[in-house]
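I have a structure here, written as structure tokens, and I will follow up with some questions on it.
And then chain A:
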Amino acid sequence: MLKQLRNAALAAAAALAFTAPGADAADDKIRIGMTVSSAGNFALASQSGVRGVEIWVDEVNKAGGLEVGGRKLPVELVKLDDRSDKQMTARVYETLITDEKVDLLFAPFGSTLTAAAATATERLDKFLVIWSAAADTLYDQGFKNIVSATQMPVSRMPVASLDLAKELGTKKVAIVYVDEPFPAGLATGAEAAAKERGLEVVLMERYPKGAKDFSLILQKARASGADVFFPTSYEGDLISMVRQMRQMNINFPYTFMVYASTPQFQAIGEDGDYIYSHTNFHPTINWEVNAGLNREQFVEAYDRLFPKAEYPADFQTVLAYGAGAIAGEIIEKAGSTDAAVLKQAALDLSGELTVLAGPYKIDETGKQLAMPFPVVQLQPEKGMVTVWPSEVAVAEPIFPIPAWTDR
Partner candidate 1 sequence: MLRVTDLTKTFGGLKALGGVSLHIPEKRVLGLLGMNGSGKTTLLNCINGLYEPSSGDIQLQGTSLLGLPTHKIAARGVGRTFQVPKLFPRMTLLENLAAPFTTGDASDAEVYERSAEWLNRVELYRLRHNYAEELSGGQQKLVELARMMVAQPKLVLLDEPFAGVNPSLALLIIRLIEAMPERDGCSVLLVSHDLTSVYQLSHNIVVLHEGRVLAEGGAAEIRSNPDVIEAYLGA
Partner candidate 2 sequence: MASSLGGVAAPAEGRSGDARVGRIRISLWIVVALGVVLPLLAAPALTENLSFSFYLMLWIILCTSFNLVAGFTGYMPFGYVAFYGVGAYATGVLHKTYGLPMPGALVCAALAGAAVSLLLAPTLRLKGVYFGIVSLALAVIFRLVVSMLPEDITGGSMGLILARANDPQTTYYVTVAVLAACLAAAGWLAFSRTGVALRAVRDDADAAAIVGIDVTRTRLKAWVLAATFPAVVGGLEAWYTNAIDPEASFNILVTAKVIVYSMAGGLGTLLGPVLGAGALYGIDHLIWQKFPVLNLMFLGIIIMVMILVFPRGLVGSFAQRFPLLRRYIP
């Protein structure tokens, strides 16, 4: 009863917002703002993500637009550059809202930039759709109008991979991480998750960004007697680690690398064999999608729109695309671009939607509770295959990983 009342009130508010002079969407389209990083640490990931959003925009517009208040409104994406710079981000989100008059916004890549963007969108009362910010702290700040459409918090990301490790009978975990927000958060999450599962964390080693030589870190990990090697760094460092493991004959029965699922990592060839990773985007992962494109349609759209892209779609693209699809549902449900109405619609849709990145479920703070990351392994011959959880697994994990000398 209460809920119905509130919905009625919100609908009324929405109607008001819509008829108010100079209100949003007055010019027959929905303008969505977001930033891309042309340079800096986030350039690659950010650009991967934007392609996802662009696929969604293209798809929506081909279908005539989003249905809002009985009308079909096309979507327009306004992209500006943030150079991976926090200062720039705050400024650009403000520009997007006040000068570009966008109706709602997609977050930039990463938690730091998203935090900066969120303070601007909160103040100017706009809805912010998050697709990549995973910092748990972001959701404890009391932001009212943010929703993580597809990205699960970093603390929960290592859960599946350590479940598998436990299942395989490993005992000791060595965690190595670069001192950057996301990898560090992942490492802390992994440490907690390992302890919860009764695994012993025998090494927790940090190194600064820009480190080039991992030979000693690897040897320390070997010396710690770990059977699970869990480095949480970006692709470049992981590539170096694998190569140096081979150069120094270092073997672990279970090696999990977050970014081993990316095409950039797999470009190194057979040295990457047997590494475990996780992803939400893979030919064997097919959720029952009820919002947006399914995986096959998505891949086709990607190839059509970005024939020249150097790499195929990756999980950033999928997260961002999924966020687009969910945002579309939210807008249609809300029938308005008013931030509070959108947020309510986002909560109402929680648990109702599944996009190609997985099922969507949020709590009051906008934190994502679902969107699981299945574990994959790079198996020779087969390539990347899903090995965990059993619901989506298509192959048995190869464990222990064969030593370099036995390959």
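Selection rule, in plain terms: all candidates are chains of the complex that A comes from, given by their letters.
Here, a contact is a pair of C-beta atoms (placed from the backbone, for glycine too) under 8 Å apart; a residue touches a chain by one contact, two chains touch by 3 or more; residues count from 1.
Since the structure is predicted, the reported quantities are computational estimates derived from the model, not experimental observations.
Novice: Could you check which of 1 or 2 is in contact with chain A in this complex?
Specialist: It is 2 that touches chain A.
Novice: Please give the residue numbers of chain A that touch candidate 2 in the complex, ascending.
Specialist: Its residues touching candidate 2 are 36, 38-39, 41, 80-81, 83, 85-91, 94-95, 97-99, 111-112, 115-116, 118-120, 122-124, 135, 137-138, 141-143, 179-181, 184-185, 188, 208.
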